[in-house]
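Here it is, the structure, as structure tokens.
Only a portion of the chains appears, each positioned as in the full assembly.
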């Protein structure tokens, strides 16, 4: 996204808003991750303790989800950069 | 996000609240698309057995194609909504419950 046509006061306000949004997005990602990995990994309720197998599954699930998100983020950024270049190239 | 114009010009040094509002809406929209893409491509590409913490080759390739395909769908649906008229498409939204 391009805020280069914003003046200094507007850019400062956007920075604050974005910083707050990043915190909220992170927290939402955290709770989403807990839900997703719990749902995939925990299916035995004969005990209240996490088994070592379940714990390993949760750790792998978390790590894999982060790598997945990072890869999507990288591809998504490339697509957006292409789209922006295409828009700026006179045809 | 061709649906969103940018508000008018801003007096030097001041903050144009409409421009900020528009930018926030744009940011929220991109974030929403991104999150849905993450979720959809996770469902399509990632095995939920979680025997491993790394993306394997097949998963990685699947993710790359999934992003490309999801973006194409986004474009096609966007064009369709514009052709059909945004007004008609939002039928049933908040506007239709009010007399205003």
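Each chain carries a letter (A and B) given by its place in the written order, and its residues are counted from 1.
The rule is simple: a residue touches a chain if its C-beta (ideal position, glycine included) is under 8 Å from a C-beta of that chain, and two chains touch if they have at least 3 such contacts.
Model, not experiment: these values are computed from the prediction.
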Counting all copies in the complete complex yields A x3, B x3
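Keep this in mind: only the chains that are shown with their structure count from here on.
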Here the gap between subunit A and subunit B, centre to centre from mean Cα coordinates and rounded to Å, is 14
Seen from subunit A, its contact residues with subunit B in the complex are 1, 3, 5-10, 13-14, 17-18, 21, 25, 36-37, 40-41, 57, 59-61, 63-65, 67-69, 71-73, 75-76, 79
Per the touch rule, the subunit B residues reaching subunit A in their complex are 6, 10, 12-16, 19-20, 23-24, 26-27, 30-31, 34, 37-38, 41-42, 45-46, 48, 50-55, 59-60, 63-64, 67-68, 71
